[in-house]
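All protein chains of the complex are present and in place, except for one that has been dropped.
So, chain A:
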Amino acid sequence: MAVANEMGAITKAFSGFGVDEKSLITVLGKWHPEQTKSFRKASQFFIQDERLFERWIDKHVEQLKIEFLRFKSAVVLWTMHPWERDARLIKDAVIDGQKSTNVIVEIACTRSCDDLFGARKAYHSLFDRSIEEDVAYNTPGIERMLLIALVSSYRYEGPRFHEDSAKSEAKTLCTAIKDAGDKNPMDDQEVVRILSTRSKPHLKAVFKHYKEISGKNIDEDLVADSSLKHTVQCLSTPHTYFIKVLDAAMNPVADENTKEGLTRVLVTRADVDMKLIAEEYHKQNGVELAQKIEQMVKGNFKEFLLTLLARGDQLKK
């Protein structure tokens, strides 16, 4: 391999999602000291120190650490019992604060009632606190009521519901959202009640009636990126929601928090509905999810994700 190619390869190996372990072993491991020095001089990861040596830029080393660890984090998360996994994800989200409330909403709305309850039990064991006390304490203001209600829900899972009730609740939601004025619909007791206590089949009917009344899907009528919008997306079209998370994660300018969405979705949905999500992804984006991962992600981390993705094809639910 020509030197310039090699330098490009190593730069690439260090960049983006995950780390290309193979190239690092086969190329970097074989360089003579002069080659490595040339690399350091040319690379944006290094800076010329006043004492005349090329020094790693700290933030790049930090980033590298994170990228090297991505495979390990995915593996550990994957191996965990789903209850421990969700409990730990929620704990991390609670610590992260505002920017991770969508993770709490995601888990509360997309798990079965027994799995969500399992996470609450695991949370007791792991952290000696209840989920609701931590979420409540760390969620100020308007979002608190909704978030606590969501993590505390134990929704009925049978198919029965009342059509009339669904119709009138659709109307209530429509009024609350469209005639909100200055008031934030998340502050509306009825909105919280309907979204956090009704069963998913009931809500499906509610959303259907909502579209008939409003002409639009409920999430289209909501301001971008609020917990309320995420709630509604997770409850009505979870696959679309997960695709958004994946796309945001694989965006080249994504921050660390957003990037974690890739691992989280693949690990938590691999044995649930990853196949459907991938199909939806293809339909929506015109490219296979596997291809996109192949393109954006590297090394062992990539291989692991692709393996998780492929499970969907083998397992029949």
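By our rule, a residue touches a chain if its C-beta (ideal position, glycine included) is under 8 Å from a C-beta of that chain, and two chains touch if they have at least 3 such contacts; residues count from 1.
One rule holds for everything that comes next: contacts and distances are computed from a predicted model.
Peer 1: What name does the UniProt record list for the absent chain among "DNA primase", "Cytochrome c oxidase subunit NDUFA4", "Serine palmitoyltransferase 1" or "Annexin"?
Peer 2: From the choices "DNA primase", "Cytochrome c oxidase subunit NDUFA4", "Serine palmitoyltransferase 1" or "Annexin", the unshown chain carries the UniProt name "Annexin".
Peer 1: Going by the contact rule already stated, which one of A:60, A:144, A:167 or A:211 would touch the omitted chain in the full complex?
Peer 2: Selected residue, touching the omitted chain: A:144.
Peer 1: Among A:158, A:252 or A:286, which residue is in contact with the omitted chain in the full complex?
Peer 2: A:158
Peer 1: Among A:120, A:239, A:259 or A:298, which residue is in touch with the absent chain?
Peer 2: Only one listed residue reaches the unshown chain, and that is A:120.
Peer 1: Name, in rising order, the residues on chain A that touch the hidden chain in the full complex.
Peer 2: Interface residues of chain A facing the absent chain: 113, 117, 120-121, 124, 128-133, 136-137, 144-145, 148-149, 152-158, 160, 189, 193, 196-199.
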